[in-house]
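Right, one structure below, let's go through it.
The complex appears here without one of its protein chains, the remainder shown in place.
Presenting chain A:
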Amino acid sequence: MTTLTRNPGTRTPRLPRTILNRTGPGRTGRGDARIALFFIAPAMIGFVLFYLVPTVRGIYLSFTEYNILGDPEWIGLENYEAIAKDPLFWNSLAVTGQYVLLNIGLQTALALGLALLMHNVAKSTIIRGALLLPYLMSNVIAALLWFWMLDYQIGVVNQFIEWAGLPRAAFFGSEEWAIPTQALINTWRHMGYTALLIFAGLQSIPGHVYEVAKLDGASAWQTFRKITIPLLRPVLVLVLVVTVIGSFQVFDTVAVTTGGGPVNATRVIQYYIYQRAFTESDFGYGSAIAVILFLILALVAFIQMKFLKGNESDLD
């Protein structure tokens, strides 16, 4: 018996208290939580004050009639019913969709090309930095600069077009061109930044997979299609989620150039929200559209993450 009790194997191991806390059943680790809360607090306060409270209030306002100077009056689902029947709301969805397709399609393709160039050809920091320049400019300044350069009557671009023997184009004024023009301007502004994100993704692909591909005699196109794209997928998905959300929220370019016109050709959803809420003092209606946009964006992001498997990497 005595020998048995002396057996070191049966002795309770002396583990540090913290580990016991973490693994012990029924314990919650209050000490850590307090420290964690301390570090989370700054972000948390900002999140609650500037995101959570306004979002909840926005959702509440979407069920009211509210002109900001009076008191909100509860009207249930009336705003949503009116929106469903509002041709301008459906128009704004279509216009925004058109913008997003053009903007994201072009921007992602161009950014991918630029990133490949940065990765394989342009290794100079100055050239890589120069690609970011348009992004450093404020949206409003970029929009106004192009607004002047593309002006029909006295814009420099139309002067060149005329010298080339082509007819002048009303880039912002015609219903056909207004959205493509703005999509292109923002593509120009954002593609450098998007390229930088993709470039970072390219750098995380280990070099040895390329060496193996070379040994196997893969062509450049095969390497790109079978190695680069699959291994880049998690980064591409992230970039797409972020840029698509940003693209849906296009506002400043429209606000400083066409203001929703010609007719309703650029009345994008964010501008329509602004118009109803701030110009026409219908904050309840504006909030309701904002809630719908919120739901649309959540759905789009969910679909992208789900079907493009953004949280898995083929490297594992």
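We take it that a residue touches a chain if its C-beta (ideal position, glycine included) is under 8 Å from a C-beta of that chain, and two chains touch if they have at least 3 such contacts; residues count from 1.
As a convention for this text, contacts and distances are computed from a predicted model.
The chain absent from the displayed complex carries the UniProt protein name "ABC transporter substrate-binding protein", chosen from "HEAT repeat-containing protein", "Transketolase", "Anti-anti-sigma factor" or "ABC transporter substrate-binding protein". Touching the missing chain, out of A:55, A:124, A:138 or A:203, is residue A:55.
Check A:74, A:90, A:148 or A:302 against the missing chain and you find that the one touching it is A:148. Where chain A meets the omitted chain, the residues involved are 49-51, 53-55, 57-58, 61, 67-70, 147-148, 150-155, 168, 170, 172-175, 249, 251, 257-258, 260-264, 267, 270, 273-275, 277-282, 286-287, 290, 293-294.
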